[in-house]
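A short write-up of the structure that comes next.
Only a single protein chain was left out; the remaining protein chains are all shown in position.
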Amino acid sequence: MSRRENKQGILGWLKLRGYSIEKLMYVAQRISGVGIIIFLLSHILNVGLVYAVTGELWEPPGLIGKAVLVMLGIIVVFHTFNGIRLVLAEYGFIVGKPKRAVYPYKMTSLSGGQRLAVYLVLIAFIIILYFWIMVAFDLLGW
Amino acid sequence: MKESTKMLLHYVTGFLILVTGAIHLIANNLERFLWIKSTLWYPISLGIFLGAVLYHAMNGLRVVLVELFPGSSSGKVISTILVIVGVIFFVSGFYFLLVLFGGW
Partner (left out) sequence: MEKSEIRKIGFKVFRFNPAVDASPKWKIYELEVDRSLTVLDALLRIKEEKDPSLAVRYSCRQAVCGSCGMMINGKQRLACFTRVLELNSKVVVVEPLNNYPIIRDLVTDFSDLFMKEKMIKPYIIRDDHEEMRSPTGMYLQNPEELLEYLQFADCIECGLCSSACPTYSTDNLFLTPMILNKAYRISADSRDTGLQYRLSVIDSEHGCWRCHFAAACSSVCPKGIDPAKSIQLLKKMITSAGIFKRMRKKEVQVALRPHVTGSTI
């Protein structure tokens, strides 16, 4: 019997309409993770080969350098707080108890403690990113 | 190593990164905490940070690549390459640590 393969491939990650916010956060976690790896590997080389010799880290010139710092802040802070939420969810702490499936169905993994964790992640993200940007532009007196 | 062990380590290193990474960021960016860099604990914390972040990063990459290119043989190739990359960066990073803090 002939058949046609119908796999979405990586484009399946981009189908977000009609699904819950957790799917968006899954995609964002992956993209931020890859971004951090790129920074990480270049940073290790930066420290060992530039900083060790000159005493200063190499930075992209002017505004680009500041933009990179802000981007880094966004991806690191998001990845960290979302990661904490994921560990709690994946070990079953906030997904809710099994209960009878009665119409209209309310999925406890998409409501209750886990959804609260999503909102907390977003709030913590905004607060810590604010401090990150303040420090990056030397606006904090610390 | 079982998959569940690899993922447990992924989350444990995630927690270690949170702690040692926060120390690293605070000690390098906030003036009133610059003194942390001259303590003995700082390079030790950096060493832990280096190991944890490299494991977390390489395992994370492995997970993404194994999903994009599934298959038992590609799984082995991906794991081997990432272990090698991780070890190379750990050894060089550790060497840089010794140069910067041990005066080698």
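When the chains are written out, they are named A and B in that same order, and each has its own residue count from 1.
Here is the rule we use: a residue touches a chain if its C-beta (ideal position, glycine included) is under 8 Å from a C-beta of that chain, and two chains touch if they have at least 3 such contacts.
Worth saying up front: this structure is predicted, and the values here are computed from it rather than measured.
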Partners of the unshown chain among those that are drawn: A, B
Sole contact to the chain not displayed, among A:Glu5, A:Glu56 or A:Asp138: A:Glu5
Interface residues of chain B (partner: the chain not displayed): 2-8, 63, 66-68, 70-72, 75
Touching residues (missing chain, whole complex) on chain A: 1-13, 15, 17-20, 22-23, 26-27, 29-30, 86, 89-92, 95-96, 98-103, 105-110
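The definition used in the following text is that only the chains that are shown with their structure count from here on.
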Centre-to-centre distance between chain B and chain A (centres being mean Cα positions), rounded to whole Å: 18
Residues of chain B defined as touching chain A within the complex: 11, 14-15, 18, 29-33, 50, 53, 57, 60-61, 64, 68, 89, 92-93, 95-96, 99-100
Residue numbers on chain A that touch chain B, as the complex places them: 10, 30, 33-34, 36-37, 40-41, 44-45, 47-48, 51-52, 80, 83-84, 87, 90, 135, 140, 142
